[in-house]
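With one protein chain removed, the remaining protein chains of the complex are shown where they sit.
Moving on to chain A:
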């Protein structure tokens, strides 16, 4: 009894959240700066449990941030830099207005810059945390590095992104930790395993971008700023773990090889060096010279499952070892070079195509020549001429696939996504089944076609059989009984459970429907293909 009457919205969830505008005012930042700060610090809005309570009775749609998050932003040194930058812009504008060009120059030289090192350290207290989040950073960097050096962002950013991307690829090559590749219509997906973390990134195809107008590039640029910092530190650390020199340097042998070729085409030494690095054809210099023999393996513990997996990975690492590839000029050079080098193959290309080619087309030792055109005029005898999909499929299958299906002018087998892991009841395309059989070491069966060939005429001949007394199928009646029982039991369900049950069953049925649709279509295409073949043979 007694005491002060409690007022509404002065405690509890209403005080734990603040709306975006309030947060912005508390930090005294403009909306753009607030947005930038949120991106850099990784602050995201929260959905309160009781929106109306938090919104002080109103139901207007609003974004809410945790008050603790905003308090946490208050002490951020970057906020100070934002304010400095604001003042800098104001001063600069004034100097421009007064046409004080010397002042403009001086101010531009003293432009306030901020560093994000401490933010990276704070957001990712351990290195593994950082590695876990490196997916988006890589995708973004690879995207920005394909931008034209005009307009949308600073040239320095593009160069930095390119440099970091090349560093990353070089690291992956050196570690040989690429696991999966996928040629999608969006770009090329890569998946690597670094320090136990699976990292997936996507690289767009090498085309000029048609820059959309409904994309806010400032947001993207802020993210890139953060991501380049993150990726730089991650790269540094990764290079350190492999005893590689950072910033990467080509090792002596590689440097020598490259020096001899087409040095005179590049005006700047620095430029040619970065190009050489991005050619991905030579290995990197180490701080500690590598011991050639690989006897120094870690102690071997006989654990069955693990050792099996290790063995598998070991063979995968040496998938292309001993093979010598030559890339024709129409294939995506960087992707293929990266891939082949990741699995221990040797790769080269035409000298005029790019810097860093190590051998010529005329080399007798070349085993595979990758071409993406229907025919090629001059063919050498002792090598396979194959389409680029072979390399990608081999990596995904973890074995060297038979090359016959990938010859020039041949209709390619479908390229499957290595990321799909079919569970019970999912649709598995027939190509995948074939592949699994190959991996198990079975010979691909050819009789399938013949079977259809034989059974088809039979099906066409009409035959009348004498009627038979229909045997009562005991199994079937039993099943029907079971189904009926279930139906009756479902009738007795409570309303709440019935709702949940219906929902689950709806989803299940949809899945089944989709799978059966795919299966039917697959069957249909096989039959169609067979008929075409059949027709051709008759003609």
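Please note the rule applied: contacts are C-beta pairs under 8 Å (C-beta built on N, C-alpha and C of every residue); 3 or more make two chains touch, one makes a residue touch a chain; residues count from 1.
We take it that contacts and distances are computed from a predicted model.
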item: Name of the absent chain as recorded in UniProt (options "Very-long-chain enoyl-CoA reductase-like", "Protein YIPF", "Ribosome biogenesis protein BOP1" or "Glycine cleavage system H protein"); value: "Ribosome biogenesis protein BOP1"
item: Which residue of A:55, A:139, A:170 or A:278 touches the chain not shown here; value: A:139
item: Which of A:100, A:308 or A:330 contacts the chain that the document leaves out; value: A:330
item: Of A:109, A:424 or A:472, the residue in touch with the unshown chain; value: A:109
item: Full-complex contact with the absent chain, from A:82, A:168 or A:182; value: A:182
item: Sites on chain A contacted by the missing partner chain, in the whole complex; value: 35, 38-39, 42-47, 63-64, 66, 68-69, 72, 109, 117, 120-123, 125-127, 129-130, 132-133, 135-136, 139-140, 143, 156, 160, 182-187, 189, 200, 204-205, 207-212, 214-216, 219-220, 223, 228-229, 232-233, 235-237, 240, 246, 330-332, 372-373, 387-389, 411-412, 414-417, 419-420, 429-431, 481, 484-493, 497, 500-501, 504-505, 508, 518-519, 521-522, 525
